[in-house]
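Sharing a structure below in C-alpha cells format, with a few things to ask.
Note that this complex is displayed minus one protein chain, with the remaining chains in position.
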C-alpha cells in the first residue's frame, strides 16, 4: 500500500533549480523530470523515462519549448506525447505521464496523483509569500527518513530543548503544556510560555527588530499541519505582558517556520525549510543571517531522524508511545491515513492505475 | 536463466594488467584469477577460490609458474588441480575450474563456458591488430549497465548527435538513413553521409593525415556486431566525391572503433574500447592524442547508460520501442538469445552444471 497521499500538491523544487537545465527528482516514489518550457514560461513535469529506450529525459535539453531526449533526440511535448524524432514518425509512439504543475509562492508544485483532480484552488494559501510586509529565506535538505517522522518532529517542539539546545531550545518548552486541536483539514498544536528569557536565536531577532534582548518575554509556538505534509509554525516572542502572539508589532518579533516535506521514497524526503518573518522585511542581510542560522539548526535534526528511521526499520513490530506531546503528530498521521484510504477507495490512485498521459495543468 | 552466452571468447584483460601480480576479475558472473605463469609464458585463468578455505587466489603470488594462495600457501596448478601445500598431501584435494585462455591481438581472452568447446579458431579475426599499417590505442571503463545496453548504444550511432555533440556528433547522422543487414554470425548497420562538414574529431584526423580539414567530406559508419558482444565500427571521412569508404588512402582518414564488451554481472560491464587507425600508424603521439580524445568522448556515455539501466530495472514491465535505428541492436540481441538457448538446449552451460576442472587451452 502506498504510504503517500497522491492527490495533493507537493513542493517539487524551487525555480532556481530549473535555471540551467532539466531537473531529475523523485517524488512519492515517482521519478520526474521538471523543466521550464520557455524563458519565463511555464514549468512542466513528466515521467523521467523516454518511451524510445528508457533513457532519463532529465539528461536532455529544452529546445523551443520542448524537451529533447539527450540520448537519441526524441522531442517530447509537455503533455507527455512525443512530438517529433529525427527520421521517425511519432504518431504511434506511446505517451508518458505528465503531471500537473503550478508555480507559485516561490515554489514549483507538482501533483503526483490523478491529474483530473488537480486544481490551483487546492494549493495551500500562503499570504506571507505574497505580502511586502514579510520576507522569506530557506533551503533544501535531503534526509533519509519517512516523511511522517519529520511531521512528528515538527508537531512536537519539545525536541528543541534537546536537539537545538544552543539556539532555540530552552527548558520552558518542556515545562509549558501544549494543546492540540484538529479539524477535518488541519491539526494545530499550540504552546505559550510567559515571562521567560528569550533563547539566543530570539534575542538576535529582538535586537534586529530594535527591541531589548535582555528583558522577559512571552514566547509562542503554534504548529499547523495541513495535508499532505506541510507544517507551518507561528513562532515569536513579545516583550512580557504586551499580549504575546497578539502584541502590537512594535513589541514583538514574529515569524512563520515554513516546512514543506516532500517524500522522495518511503524512507527519504526532500525537506524544504525556511522562515517567513514579519519584521524588517527589506533587510536582505538579515534574511541571509537568519537562513544561515536556521540551516545550522535544522541540520541538527538530520542525524536524529536518520537513526530513528533505522531503529524503526529494524524493529517494525515495536509499539511507540503516544503521549500528549505526540498528539499533533498522531492526529496528522490519522489525517494522512484517511486521505490514503479515501484515494484507494475511489480507485483514483493515479500512480498505480492510470497509465494514460494526463494533461498538464498549466 | 543466464543472460550471457558462455561458450565464447571474451576479452578478460590487457597484458599490462597482469604485469606485477595476479588479477581478480569477475566475468559473466564468475570470479576469476588471471595470472601469467612465467615471464613471457602463458596466462592462466582459474576460479578465484582456494579449495582449502575459500580465500581469493588473486591475493596470492606466482612462484615458479604456479599460483600460491596468499593465505596458507596452497600451490595451485594452472589446470585447477592443487599441486602442493606445506605439510600436506594434496592428491585428494578438490580441484577448481580452470578456464581456457588465449593471448592474442594485444588482449587476454577467456572462455567462461565449456572448455571442450574452446578453440583458437573461434577467436574473432582482427587483421588490423597484426598489421604494420594500422595503429591501436584504447582503454578500459567499468560501467554499471547490462552489456546489451552498450551493444544497443554502439549499433545506433544517432546518439552521437546528442551525447557526443561537441566531438563526433553532427546533425547529418540523424538525417541519413541507416541500413541493417544480418547473417547467421554478424549484424551490420551502415550509414553513409555525402558532402557534409567534418565534425571536430574528424577535422583533427584529416589534418593529422595531411588533408584539408575545411572541405566537404563523405563520412561513413559501418557497425559490425559479432557474438558474444564485440562491436567493430568502420568509421572515417574522405574528401567529398573521392569514393567515400572506398576512396584511395591519400584522400581519406579511416579507422575502426573497437569495442569489446565483457559482462561482469547482469548489470555491469568491463568495457574495452579503442581505435585502430589506418593512417600515420607510426606516430605514437597521435595514438596518445586519439586515445585521450576517445576516452573523453566514451566517458560521456557512462552516465546515460547507468541511468538508463536504473530506469529499466525499476520498470521491468515497460516495453521499449524498436525503431529502424534500433534494428542493429534488436538483431544483435536476437542473435545473443539464440546462442543462449542453444547452449542451454545442449546442456553445455558449463558455469551452471560442470564442476569438474577443465583443462586450460594454452
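Read from first to last, the chains carry the letters A and B; within each, the first residue is number 1.
The working rule: contacts are C-beta pairs under 8 Å (C-beta built on N, C-alpha and C of every residue); 3 or more make two chains touch, one makes a residue touch a chain.
The structure presented is a predicted model; accordingly, all values stated were derived computationally and were not measured.
Contact with the chain not shown here comes from a single listed residue; of A:25, A:159, A:219 or A:331, that residue is A:159. Only one of the listed residues, B:42, B:70 or B:281, touches the absent chain: B:70.
Interface with the hidden chain, as seen from chain A, comprises residues 152, 156, 158-159, 161-163, 174-175, 177, 303-304, 307-308, 311-312, 314-315, 318-321, 323-326.
Where chain B meets the missing chain, the touching residues are 31, 48-49, 51-56, 59-60, 68-73, 85-88, 93-94.
We adopt the following convention: only the chains that are shown with their structure count from here on.
Matching CA atoms, the turn from chain A to chain B amounts to 120°, rounded to the nearest 5. The distance from the centre of chain A to the centre of chain B, each centre being the mean of the chain's C-alpha atoms, comes to 48 Å.
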